[in-house]
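Every protein chain of the complex appears in place save one, which is left out.
Note that the chains take the letters A and B in the order they are written out, and that residue 1 is the start of every chain.
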Amino acid sequence: MLRAEGLTKSFSGFRAVNNATLHVKKGEIVAVIGPNGAGKTTLFNLITGILRPDAGKVLFKGEDITGLRPYEVCRKRITRSFQVVNVFSRLTVFENVRVAVLSRERKTWNLFTPATKIATEETARILDSVGLGAKATRVSAALSHGDRKVLEIAVALGGNPEFLILDEPTAGMSPEETSRCIDLIKHLSEQLGLTILFCEHDMELVFAIANRIMVMVRGATIIQGTCEEVRCNQAVQDAYLGGSEAECLM
Amino acid sequence: MVKAKKGVGVAIWIGAILLLLVLPLFIARFYVYMAAIIMLFGLLATSNNFPLGFGGIYQFHHAVFYGVGAYTTAVMVTKFGYPFWVSAIAGPLMSAFISLVMGLICIRLSKLYFGMLQISLGSLIWVIVYRWYSFTGGDDGIHGITLPDVLSSYSGAYYFTLIVTGLCLYCMYRIIKSPYGIVLQGIRDNPVRSEMVGVNVRLHQLLALVIAGFFAGVAGILFVVVDNTVFPDMLFWALSMETIIMCLLGGWLTFMGPMLGAAVIMALRTFVSAYTVYWALVLGIIMVLVIFFLPNGILGWFTGKFSSRTERVEEHEFKNIRPETD
Partner (left out) sequence: MDLIYSIVPPGVLCQVFVGLSRTVILFIVSSGLSLILGVLRIPNVAHGSLYMIGAFMAFSISTVAGGGSAGFWLALVGAPLAVALISLIAERSLFQYLYEREHLMLLLLTFALSLVFGDLVKLVWGGEYKSVPVPRIFQGFVPLFGGLPFPLYNVFLLFVGPVVAVALWLFVNKTKIGKIARAAAVDREMVGAVGINVSWVFASVFVVGCLLAGLGGVLVAPTVSVTLGMDHTLIIEAFLIVIMGGLGNIWGALLGALIFGLTQSLGILIWPQFGIIFPYLAVVVVLLFRPTGLLKSTW
């Protein structure tokens, strides 16, 4: 469904992403892992149009989407959540998602109908599905960190995506919140059939839900394969996992 | 509980409107004039707050659109002899047009750059108006603009201002509450996020600028009706700053805040000027106090008092969770 080939991006001489490749098949859950500064977020920014790549291509369902503006990428039904919480802080939880839904339904140019009459059911449905229904009238800045991360995902869902990119969805969450988040991701994949690409530092989580894993180190793709292939790969172990070979099941 | 609050709110509104309707009947003409001035500056401030408080756009030179609207009408009536009503419609349209042109130039920049470029372009227009004596009357401005009979009395001008201001405020209120308005506020809080949910941020911001410019132009023609003159200072950056102060003082995250701010500033100015010539000093000190102690403005402070903790954002908390910008 999504292919990134040879993506490269430099910032004033520093190569953040170096010839990275990524394949994601429809319905899969793929994780991108790598040490801090490996370029994961930059990669996501390149895919979603926030940055233009210096070289390389991004293909979505066969169509070249390289260099499209973020809102155009979103229209193709690729949405994302951000690593640092990036919601509409002064708006309520409900309105946060409603903005995304309004945009999805192309109603953003409606100047006269009260917004409370539009997109309400869809917004409520999404909020309930992520478990934030009870907190809908709270200003989003007043939520706990974990809830805000879930709101991030809810806003991304507002765009009715086929392809969902989650940038460190459980960063800073408590164990309880993390397990609820894992359930949510599984639900999104199994019940709603979303294709999910995410990056994480929590290895247990990654190995628990990912179908395949792509490993990035210093901007380059080292390997993309199943959990077993990655766990046993020497280069990955040296660079990142620092694990013992005893972990590796033959 | 909520219903009771709503009931009180409606009662206040009805009371205020009734009061405004009968005002000219029992106060002196000067105060009728002041009331009209307050209303039109309130409209100007509200239209400034549309991109500023609700769109997060650094609209630093709003007075330009006000002045352009007023001058267009004045020049059309006095120099070209167009009938008043035609000129009055042309004024805001010209403001909206200038706003569109300036917007197209400035919108590719964000934040401070946008504000500063707007100041530059606005200053250019001010200089042209200031120097073009034959067309705009230069430093003298234009005086004694003939108005239709119904508007030439104090109360006529007052009622016209009241009706027009009311209609414009209602329009802007509806727009704020519409899907577009919500999206605009989303853009204010987080332009990157907005792009990522599929909103063409630039285009939506541009519309906000045009709407703001239009209503500023309306305020301009109201001034022509109320005061019968135009002068270059209407386009000067100092007036833009004062308008922003009105927004801030009243509460720039609320809808009626700017109107309240305008009323307070105008009333204070009239009152203080009777005692001392150092109004600027007083205004400056008030501003400093507002910036430090009332950053959400008067109305913002009130709504903060009456809403629960989860319904509002404290300014100092807000800065900690805001994503890195600039």
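By our rule, a contact is a pair of C-beta atoms (placed from the backbone, for glycine too) under 8 Å apart; a residue touches a chain by one contact, two chains touch by 3 or more.
Since this is a predicted model, take the numbers as computed values, not measurements.
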Of the chains on display, those the missing one touches are B
Can you work out which residue in B:Cys171, B:Met241 or B:Leu268 touches the chain that's missing from view?
B:Met241
Missing-chain contact, candidates B:Leu117, B:Met172 or B:Ile187, resolves to B:Leu117
Which chain B residues would touch the chain omitted from the figure, given the whole complex?
52, 58, 60, 105, 108-109, 111-113, 115-117, 119-121, 123-124, 127-128, 131-133, 237-238, 241, 244-245, 248, 277-281, 283-285, 287-288, 291-292, 295, 315, 319, 326
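To be clear about the criterion, only the chains that are shown with their structure count from here on.
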Starting from the mean Cα coordinates of chain A and chain B, work out the distance between those two points in Å.
41
Hey, which residues of chain A end up touching chain B in the complex?
48, 50, 69-71, 74-75, 79-80, 82, 84-92, 95-96, 98-100, 102-104, 107-116, 118-119, 137-139, 141-142, 155-156, 158-159
With touch defined as at the start, can you tell me which chain B residues reach chain A in the complex?
174-175, 177-183, 185-186, 188-190, 192-201, 204, 207, 253, 309-313, 317-318, 321-324
